[in-house]
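Right, I'll just put the structure down here and ask away after.
For this view, one protein chain was removed and the others were kept in their places.
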Amino acid sequence: MNVQRIRLVVQFISFVVLIYGGLFAIDLGNRLPTFACSYVPDHGGGCFLVGFQHMLSRPLPEFLGEQGIRLLKALGIAALWAIVINKAWCGWICPIGLLQDLLTRLRTWLSIDMSRFSWVARKRYKSVKYILLALLVLIPLGIGNGLISRDWTAPYCQLCPARPLLPLFRGDTTQFAINFFSLPTMALTGGAIVLVGLMFTTSFVKRRFLCSYCPMLAFLSLFDKVGLFSLKKDGSKCTRCGNCYRACPMEIREIEEEKGLKNLVTQDCILCLRCVEACPENRALEAQFAGFSFLKADAEAFLARQEAATGGKAAATKRRKK
Amino acid sequence: MMNEMPPEHMNPSGAEGGRKLSRQERLVNKVRLHLAMTVREIFEEVEKDELRPKAMAYFDDIFRKFMHNGEGVIKAAEDQKVIGTYCVFVPEEIVYAAGGYPVRLCAGAHDTSEIGEDFLPDVACPMVKSEMGFASMPILDFYQRCDMVALPASCHWKLKMGEMLEPFDDVHMLDVPRVKESEKARDYWLEEVKRFQKRVEKITGRKIRRKALRDAIRRIQRAQREVVRFQELRKHNPAPILGRDALEVLNAYFYDEVNDWTDALATLNDELEERIAQGIHVAPPRAARIMLTGSPMVFPNWKVPFVIEDLGGILVCDEFCTSQRYLSDMVSVDEGTMGDMLMAIAERYVLPCACPTFSNTIERRDRIARLVDEYQVEGVIYHVLKGCHPFDIELKIIEKLLQEKGVPMLKIETDYSPEDVEQLRTRIEAFQETLKGRN
Partner (left out) sequence: MKRIFLTLAIALCAGVHPVLAVQETHGAGAMTGGRDIASRPMARPVRHKGPRRCRPVARDFYWLDFSRMGMGMQRTPGNDAHSTAGGQGARLVVNRRMRILRLRHDGFPPRNGGGCPTCGARSHKAMDKRAHPSLERRAMRRNRRQGKADALLGRAAIWLETPDNLIHRIDPKKPGIMRFNARMWGLHRIFAFLDSETGDGLRRRYFAFYDMFSHGDEVSKKDRPMIEGNGYWKGEPEFFLRRLYENDRARFSARTGETVRFRLTLRGKPVKGACLVMITQKDWRKTAVTDEKGEAAFFLIKESPTPSTWRGRRRAEKYLLIASHMEPPGKAHAENGTAVRYVATAMLRVRPSRREWESKSTAFILGSFTIVAAGAAIAIRRSRRRRKRTA
């Protein structure tokens, strides 16, 4: 069983459902914790950050009343999604994730080597997504209370690379533009375009570059402990061969390093399950859903995958005999 | 048996063509003769075993050639470059990808270790001394055929051996990082592997392409896959194959061409499967299941496994860098780009390696604990070669671990000389008696 292939198919299906779903009368609601852009015409499901940012841009006293309940309801729905399919939103559903994965496939096909951040740099950048998540709450609150100009309305929608990019798949180019209305809008929409460019370029050197800074990942990582999907590791079976770390698109070192940690859905994990596939030790890594383990590391399966990865039976080598 | 007698010209006392042999030549002839006799003794012993799998004949042939000057042990073509390797850290994938032929030169002959004393102190590990002996004298031809020798600086003996080898071989030192956890160490090791790649490319004159490297990885993975199968079969109780035979099989990988070896092992595996189905076993189900760990044992230094199995024990697994550790960790190709494959190769040789020359012992402890559980090991024999400090240092740690697991351990300290066999026999017998008592 090739999980990565299944994942790609699932990603494609989710992409079609989220982008074109409206054409088939699919509506998953506007509270999905993933970059299913609401700016796409006839989208099948919308990102919850859009409504969340608008709901938050209210004066504080309003949250004591009806508005607070409305906000909690929206948050509750998003949190429920986040608990049920916690990080699989990133690895299996997110359309921006799919685009990055496809570009990565293109890169490997072109046989361009990957780069990795140094461990120090990686650690330093880890907090960026949480800072972004905090700003995601603070900026709309500032707008609602008259501290910040209304030009900052829905700042993360203006800055999000999904907004210019995903409507293009429906032939809508209106979002692929820079808004010259004011300096903040110009900076934010310009930033979105820069992020699109960076996503494209960095996909040729790194895997899932943008995901490391995604505030949605930070939001989802709040539910790591309670999420139904979990990644278990049996430290005594681990040889620390580093295969999992090398396979990890998010460069999570804990997966290799930790021998004591049980649940390895760490803050950056996107549940792509590449590590489980790359693990050559029987049952050293296990992916579970609500306690039911559906994928285990398996030496046999590992070897079968390796055979496919290294060219399969067709590449039988010449024998040398004296 | 006559045809396996050493050739006449190897007679140390005789003269050839009336010419008086030099001292050196006489010494070489003497050592050749002794080696041939040792090999013959081993195979005489081995042949007494009636239940031996037939597929073992292939591996026997390789070692029987040690009697005849080692000719035909390696299957390198005339024009093929031969790269000698030491330890478990030399990436063979790179050698194969560049069209070379890797041969591992770790040695276990007692006589050459005596020659090695010319270069090294008496307290040095007999393996290094033996290697020096083979390298400095034309005893086995594949030692002389090497176009280059890759020597990882693993233990202190190996570290200094490079300089001593230089008069005899073209030596390439590989600097294995001791503290492998750090990022810089990994980067450095990757650079070392790349440096090795450049060197091999220069020697063979063939640039390593992505496809060639991929194929080489695949060849070795195929061999490792058979090893995984072989080990699974060895877990079976009662044992379908003797531990000494298993050691021989894995030891043959040193010299044999990887595809041929894989095919032979596959044949053996098939035979073992058949045996398990038919209920043929080489040891009674109640035989003490023993694991060997510690300093490596290389042909023809097989006295310990012979003693263990003569006494009715069964050697179910080992943790030697010459057998199971050598072939258990695999390269994991992830993206399949050149950089990815090189990194995978580099990491495969160092990160999961349980060699005691690394700063931490956690890999080794976990590995031993796992082997004990998986192979239902009842007793562990910790083999230390005199002068092999890394394994000696780790002894207490492993002893503690095994105490916690409730598995008795016997430490034996020995070298390549056959003199202490009787003493070993007594100790191992006593050890096995305690194992029986426990049951």
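Chains here go by letter, A and B, matching the order in which they are written, and residues are numbered from 1 within each.
One rule holds in what follows: a contact is a pair of C-beta atoms (placed from the backbone, for glycine too) under 8 Å apart; a residue touches a chain by one contact, two chains touch by 3 or more.
Here the structure is a predicted model, which means the values were calculated and not measured.
Engineer: Give me the visible chains that the unshown chain touches, in label order.
Structural biologist: A
Engineer: Of A:Gly171, A:Gly260 or A:Gly291, which sits in contact with the chain we cannot see?
Structural biologist: A:Gly171
Engineer: Please pick, from B:Asp118, B:Glu166 or B:Glu191, the residue that touches the omitted chain in the full complex.
Structural biologist: Touches the omitted chain: B:Glu191.
Engineer: Looking beyond the chains shown, say which of A:Val10, A:Ile77 or A:Val205 touches the absent one.
Structural biologist: Of the candidates A:Val10, A:Ile77 or A:Val205, A:Val205 is in touch with the missing chain.
Engineer: One chain isn't shown here. Among A:Cys94, A:Ile139 or A:Val196, which residue touches it?
Structural biologist: A:Val196
Engineer: Residue-wise, where is chain A in contact with the chain that is not depicted?
Structural biologist: Counting only chain A, the missing chain is touched by 58-59, 62, 67, 70, 106, 110-112, 115, 146, 150, 164, 168, 171, 173-174, 176-183, 186, 189-190, 193-194, 196-198, 200-202, 204-205.
The rule we apply is simple: only the chains that are shown with their structure count from here on.
Engineer: When the centre of a chain is set as the mean of its C-alpha atoms, what distance in Å lies between chain A and chain B?
Structural biologist: Those two chain centres are 46 Å apart.
Engineer: Would you pull the chain B residues touching chain A in the complex into a rising list?
Structural biologist: 72, 75-77, 80, 101, 181, 183, 210-211, 214-219, 221-222, 224-225, 228, 257, 259-260, 329-340, 343-344, 347-348, 351-352, 354, 362-363, 366-367, 369-370
Engineer: Going by the contact rule set out above, which residues of chain A touch chain B in the complex?
Structural biologist: Listed in rising order, the residues are 108, 111-114, 118-119, 235-243, 246-247, 257, 259, 274, 278, 280, 299-300, 302-303, 306-307, 309-311, 315, 317, 319-322.
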